[in-house]
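One structure, pasted below without further comment.
Partial complex: the chains shown occupy the same locations as in the complete assembly.
Read from first to last, the chains carry the letters A, B and C; within each, the first residue is number 1.
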Amino acid sequence: MRRNRAPIGARPGTLAIPGDSPPPRIHAFGYSAESWHESDLDSPAEIAAIRSESQTVWVEVQGLGSESVLREIAAEFQLHPLALEAATNIPQRARHEVNERYLLSIARVPARDDDGNLSMPQVCMILGDGWLLTFQDRYLGLFDGVRERIREGLGPIRTAGPSYLFVALLDAMADHYFPVAEDLAALLEDLEDSVNVDPQPAALREVHAARRDLVALRRVGQPQVDAHRALSLRPEPFIEGEAIVYLRSAEQHVAQAMGIIESAREHASSLVELYLSNVSHKTNEVMKVLTLMASIFIPLTFVAGIYGMNFEWMPELKQPWGYPAALSVMAAVAAAMTWWFRARGWVGTYKPRDGDR
Amino acid sequence: MRRNRAPIGARPGTLAIPGDSPPPRIHAFGYSAESWHESDLDSPAEIAAIRSESQTVWVEVQGLGSESVLREIAAEFQLHPLALEAATNIPQRARHEVNERYLLSIARVPARDDDGNLSMPQVCMILGDGWLLTFQDRYLGLFDGVRERIREGLGPIRTAGPSYLFVALLDAMADHYFPVAEDLAALLEDLEDSVNVDPQPAALREVHAARRDLVALRRVGQPQVDAHRALSLRPEPFIEGEAIVYLRSAEQHVAQAMGIIESAREHASSLVELYLSNVSHKTNEVMKVLTLMASIFIPLTFVAGIYGMNFEWMPELKQPWGYPAALSVMAAVAAAMTWWFRARGWVGTYKPRDGDR
Amino acid sequence: MRRNRAPIGARPGTLAIPGDSPPPRIHAFGYSAESWHESDLDSPAEIAAIRSESQTVWVEVQGLGSESVLREIAAEFQLHPLALEAATNIPQRARHEVNERYLLSIARVPARDDDGNLSMPQVCMILGDGWLLTFQDRYLGLFDGVRERIREGLGPIRTAGPSYLFVALLDAMADHYFPVAEDLAALLEDLEDSVNVDPQPAALREVHAARRDLVALRRVGQPQVDAHRALSLRPEPFIEGEAIVYLRSAEQHVAQAMGIIESAREHASSLVELYLSNVSHKTNEVMKVLTLMASIFIPLTFVAGIYGMNFEWMPELKQPWGYPAALSVMAAVAAAMTWWFRARGWVGTYKPRDGDR
């Protein structure tokens, strides 16, 4: 959980590359309406050639594990030192930042790792004039669908410039919120039954874990909605033409996922309340059984105890009617107690109910 | 619950038509102040003729189950690819979106399905110059009242152009919030009694279910209020003349329904609190009964136990006053305990009270 | 509780007059600085004459039970169809709406009906050029004080035109919030004692009922504050001269009442918490008594039970010291248990405390 951080008081712009980030893999796409070529680069030095011969260039960097490689890339695109810090500082709040030469955008995407834990890989995108640069701290296939669309030339992707590509990537990231959100919502639906039928701590712990994930998702996704909205309301020159319309659509997609998450969160809170209420109710029921048993038998046992005493002068003991009389008294006491409890509505409630154990 | 979604990374504008949406039924109305005609169309190709001969055209599409038909309709009205995505992507947040050629509006309407579950069918309306296009994912009679008003020519509906029709449909949708909201409010009133008299988990589960519905209604309705307000404050050219006044009235109607929903939600929260308090109180009462019985009889039984011991040398056992003395001691102990509990106010509270079982 | 509503899909402007609203009583005031006259009108047709001969006219309509009468009045003042819908549609959120011919204002006033239930009669006021029209759905004496002031000509009321009258009525309505709010605050003060001394469900139910009333009051009053503020910040031409100053004063009055209500609401929430805490504490105390009694006597009874066994070979039973020894063991056990409980602080807490039953 500990992030790698620059030492306290370090110069702004000092890189704090996450310790577990693998060495960078650089993949470059150069394309225009008519043609495209892509290649895995061995060194950032190859980027310049691709930029010179293509109309639009997309350089995708996966893995941040080499400061020198990153600095070479930054030099090629003349990035401000703080831009590289933003690309490697993980985690950050989603946002779009603009200066006169490029638009820098941070976004995070929900993913389940192999153990089922929720992780939030971060993507940093830098959109300049004719080029788009993306950084991810891990090897992930987030953008495989978009790569395929470039290769096939479907839709306006090859003709609409880098800002359309930028928005297409934002939209691809938005899509990743849905399966995670829907799985959590479905899990909570399942847990509702188990909370109602047999409220066990394990179920509650699952509800809490789901809620933590939902809170994390909202914390990561909501700034994305806000950032997209702000950008679409006062678009920057880097966002050309129709890309705005598609940006608004990407915003709608994340907002939709946030809606699912928000509903699931309220459901989770409801489940916690239901759990507590059900446990309270069960304790009450258990207490009633105990009280009933004790209240009926304790007086009876006392009566038996009296006639178990060994006093010499206990005249009832000598009478033939003594034993039947004692049994009758006991029966009367038991009947009276039972009637009293029934009158208070305690006994009648013990039908073996469904979902009440 | 799973929505149909385009695959991750799909091109923006890819349609994800809900799997259970039936094939489209197309109903077209053409009308002017003097006349009207309506027909069920077999194919979207017939729309062009109707548009050419009528002043105002309303094309109502119910069911989204054919992508090709939808695309034909979109082509007829020259819709942007994302407009069709918006029409088929379910569920979405209510909003009004404007471009230079039309106003696209998403709204959702509460309805109870046959099992009494709350569903929220979505309506997409696209208002252009002289025409209105509506998409619903199911066959519903939401707009039957408005159809009738066109036929009868009541009020300004035939003279006031498509923007009045658009607002009339919004208003008709607003009306659907009331019965659902009022039923839920009434249900909670009924549950209050049962929570107070006999707090059972079943009642609490009903409160929670009602609250989930209320939360869902608010989540769907509030954006509608906001969207209507925003549109009425800076009306778009598509909203002509008086339609603004009626739009404001439609906003008031949804807002009014939201008021009922908000009150019901606070009531539901109160009921959960009441439930927990009542269960706690009952547990306390049950405990008092048990403690009373146990505290009075356990010492008595102990005294009886002493004189039930079989020691040879127990001089009291030989005395004729032994038995009466033992009984007297027991009576004194019982009286003392009872006095003590009465002094603490435990016994006095056992009047068979109304609503306390 | 069910409101009367126009059928779903009805034309905007359709009236839905509350079913229990009595037939309209029309009372007209015509006045100028020098003179005034008032009369109960038999028919709306008489209004025209009064308007023609008076500088300022106030037509007060109490009861909405005749659509035709209302429509006649609307015709006389040339109201938009939606104005009449607003006047009869109950309940609505407080607001001020302006068009080029009049200012329409909705407000609600708290009142206790004969059973002590909180009701919120609604007043609709329409302020035009030289006239003020008010609609109430019941016969209430809300404005008796203002009528008297017109008759006596106290203050600027007869000289300052209809907008001053309009504000004076708003202020008179604000006054009605105070007694209701203060009664609820006083009730909660009373309940605090009973919650602390003897937490019974009945007290909690009263707290909840008070809270529902407080929530309803706030929901009705807060929009009034907001509407008054908005109107006083950007006054409309209908509000002449000094009326703005008085409008701001009316806003302060409602805001003051909202302050009382807000404090009372937080108090009510505190009481619920106190109640739950007190019940929990009492349950704990009851449990301690039970545990104490049981833990002391159960071992003793067990010892007695051993020597009540009938084995032939039980040598202790034969010894003269057997009985005293058994009693000594019991005394020692009881002393040890008592010491243990005292060491844990359980016994010392049983002073008969004030307010602890």
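Rule of thumb we're sticking to: contacts are C-beta pairs under 8 Å (C-beta built on N, C-alpha and C of every residue); 3 or more make two chains touch, one makes a residue touch a chain.
Everything quoted here is computed from the prediction, not taken from an experiment.
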item	value
Overall number of sequence copies in the complex as this file defines it, 3 displayed	5
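Keep this in mind: only the chains that are shown with their structure count from here on.
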item	value
Shared chain contacts [chain A and chain C, defined touch]	B
Same-residue or different-residue interface between chain B and chain C, half as cut-off	different
Length of the line joining the C-alpha centres of chain A and chain C, rounded to whole Å	40
For chain B, residues that touch 2 or more chains besides their own	276, 280, 283, 287, 290, 294, 298, 301, 305, 308-310, 314
Residue numbers on chain C that touch chain B, as the complex places them	1-3, 5-13, 80, 82, 85-86, 89, 91-93, 97, 99, 198-201, 204-205, 208, 211-212, 215-216, 219, 272, 275-276, 279-280, 282-283, 286-287, 289-290, 293-294, 297-298, 300-301, 304-305, 307-310, 314, 316-320, 322-323, 326-327, 352, 357
List of chain A residues in touch with chain B within their complex	142-146, 148-149, 154-155, 157, 167-168, 171-172, 175-176, 178-179, 182, 185-186, 189, 196, 245-246, 248-250, 252, 255-256, 259, 262-263, 266-267, 270, 273-274, 276-278, 280-281, 283-284, 287-288, 290-291, 294-295, 298-299, 301-302, 305-306, 308-314, 343-346, 355-356
